[in-house]
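One protein chain omitted, others in place.
For clarity, chains are labelled A and B in written order, and residue numbers in each chain start from 1.
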Amino acid sequence: MSNVLFDIPGPRARVRHRLYAVLGVAAVAAFVGFIVWRLAESGEFAARKWEWIQYKQVQEDLAAAVGNTLRAFALGAVLALAFGAVFAAGRLSDHKPVRVVAGFVVELFRAIPLLILMFMFYYGLPTLGVRMSPYMAVVLGLTLYNGSVLAEVFRAGIQALPKGQSEAAYALGMRKTQVMVLILLPQALRTMLPTIISQLVVLLKDTALGFLITYEELLNYARYIGSIYAFGDLDSQIFFYRPIIPTTIVVGAIYITLCLLLTLLANRLQKRQRRNRKIQAAPAEAVV
Amino acid sequence: MRVRSLVVGLLATGLALTACGKEVTPSSGGQTTTPPPAATGVTVDGSPTFDRMKQAGKITIGVKEDQPGLGSRNPTTKEFSGFDIEIARLVAAKLGFDKDKIEYKVVQSAGREAAIVNGDVDIYVGTYTINDKRKQQISFAGPYFVAGQALLVRKDDSSITGKETLKGKKVCSVTGSTPIQRVRDQQLTEPANIIEFQGYSQCVDKLLTKEVDAVTTDDAILKGFAAQNPEDLKVVGEPFSKEPYGIGLAKDDKALRDKVNDILQGALDDGTWQKIYDSTLGKSGSPATKPTLERY
Partner (left out) sequence: MGALLDNLPLFLSGFRTTVWLFLVSAAASLVFGTILAMLRVSPVPILRGIGTLYVTVVRNTPLTLVFLFFIFAYPLLKIVDLSYAVRAMVALSVYTSAFVCEVVRSGINTVPVGQAEAARALGLNFGQTLGSVILPQAMRAVAPPMMSTLIALLKNTTIAAGFSVAEAGAIRAVLADKGYPQMVTLAWVAVGFILLVMVLTLVQRTFEKRWSRAR
């Protein structure tokens, strides 16, 4: 679409565009440069604020924290996909009570903020006598919230398929389950794959909320290291100088890399799919 | 293709990082006093918790990792140190558990009762204020220390001298904690000037960048921060509350509670307590007042 919005630039337009390009780059460079300059000026890039990353134990623990983040992501993703599939099927059911209940559950968990869900599991449930580790609270919160979003994605994907597909399948004498599993789901999954993966990126990012309920994930470890000024005996003290900004930068880079890897996967799948002209990708966006 | 090169790049960076890792010998910057050798043949009749420890062959102690002077952890060796930790080691030794038979478990404030009730930890030692609300779920030995709410300010700030001088000043503490609640209830400052974060060190960071004027919580915790930056920070004001720190135990375990109380009384009497205090909290220069145990 974007290439039909404007005429092919002529010589004057090209000069103007070049000017815009220079201005744009200059603005971005000035903006980034200003941030870096001010942070450097306040000593955030001084070697003493980056000491912490040199220690082997710290690196290992940082890796372990990444592991914890991925652990919550992996289980949360699997459970959310399962939850989404079950409740999408529920909302497409022929039985009204099932439809109503599934619809209610999905809408309910889509409306409650994920953080409030996690608070409920971590702080609320133990007062009712249910044991709950931060890990389980994070995973359950991620599952219910993203699962209900995914349920809507699945439902939309199946409903977007041409009616002829299911009609033809019924005409061949297939049962409801067969139509769903053999005909509708495989096609819907293909069109929905990019959206599903973007939702999984959201899920991966949301593991960072575990930080607010003391789950020992990446951001929580950054907070711990970032809170250290000095430690050890007076005669052999080691100083970290409370590296809040450096830890945030490092952890930010790790998150962006992890999410980008997932996004790249999504883009590749989308590209591969575009080659297959038979299927029109239904427009759907992941929800923040 | 791009994905693969990215993965390779990441792995290479990871390798490069681990290759230049600094190692710290675990002896530096860990313990500040030597706990007495583990007692032998200790029995605590009728204590289910003690039986559980004996069976496991170790004691699991809940602690904090982010409070300098009280309970902090060396990130390069993962060793714990501080006043609370020394008390924990002493109790463990007198119960017959050597230094290497202690398993520390970091439990933050919000999860303490649950950790004890669930049996995730055998005992909890970590700035744990004794109060009646908590006694409904667990029980306390001690107190082994009495703290009080105080204020941490910048060294060059002479306008704050106590809780009456907080009006119009920005006061920071940990989200939902008792100290900040007290500031709110007693209206020590305007509601808009109350600032809450996840940890005390974030408040201290804001104090140093002058975004807040005072950090408030127990004086013991504040002294730990002041001791780290003595040239920038100071603790001011008469303590305006009493926070007796106890050792958290299972509610129904009176046998173990009595035993731990005996151990603490012994340490208070023979000077061990004083020695522990001098080597940890006492470094900030403030004298100690010995607590009186409250047995029940």
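Operating definition for what follows: a residue touches a chain if its C-beta (ideal position, glycine included) is under 8 Å from a C-beta of that chain, and two chains touch if they have at least 3 such contacts.
All values reported here derive from a predicted model rather than from experimental measurement.
Enquirer: Which of these touches the unseen chain: B:Tyr104, B:Phe145 or B:Phe197?
Expert: The missing chain is touched by B:Phe197.
Enquirer: Identify the residue among A:Ala160, A:Met174, A:Leu212 or A:Ala230 that touches the chain left out of the display.
Expert: In the full complex, the listed residue that touches the missing chain is A:Leu212.
Enquirer: Considering the whole complex, which of B:Asp66, B:Glu79, B:Asp122 or B:Asp205 touches the chain not shown?
Expert: B:Asp205
Enquirer: Taking the full complex into account, what residues of chain A touch the chain not shown?
Expert: Counting over the whole complex, chain A touches the hidden chain at residues 1-2, 4-7, 9, 13, 17, 20-21, 24-25, 28, 34-35, 38-39, 42, 44, 108, 110-116, 119-120, 123-125, 127-128, 201, 205-209, 211-212, 219, 244-245, 248, 251-252, 255-256, 259-260, 263, 283-285, 287-288.
Enquirer: At which residues does chain B meet the chain that is not included here?
Expert: Those residues of chain B that touch the unshown chain are 133, 175-178, 181, 191, 195-198, 202, 205, 209, 211.
Note that only the chains that are shown with their structure count from here on.
Enquirer: Starting from the mean Cα coordinates of chain A and chain B, work out the distance between those two points in Å.
Expert: 35
Enquirer: What does chain A use to touch chain B in their complex?
Expert: Checking each residue of chain A against chain B gives 52-59, 61, 63, 123, 126, 131, 134, 211-212, 214, 223-234, 236-238, 240, 242, 244, 257, 260-261, 264-265, 268.
Enquirer: Note which residues of chain B are touching chain A in the complex, please.
Expert: Touching chain A: residues 2-3, 6-7, 10, 14, 17-18, 20-24, 28-30, 32, 65-66, 68, 72-78, 81, 108, 110-111, 114, 118, 198-199, 201-202, 204-205, 225, 228-229, 283 of chain B.
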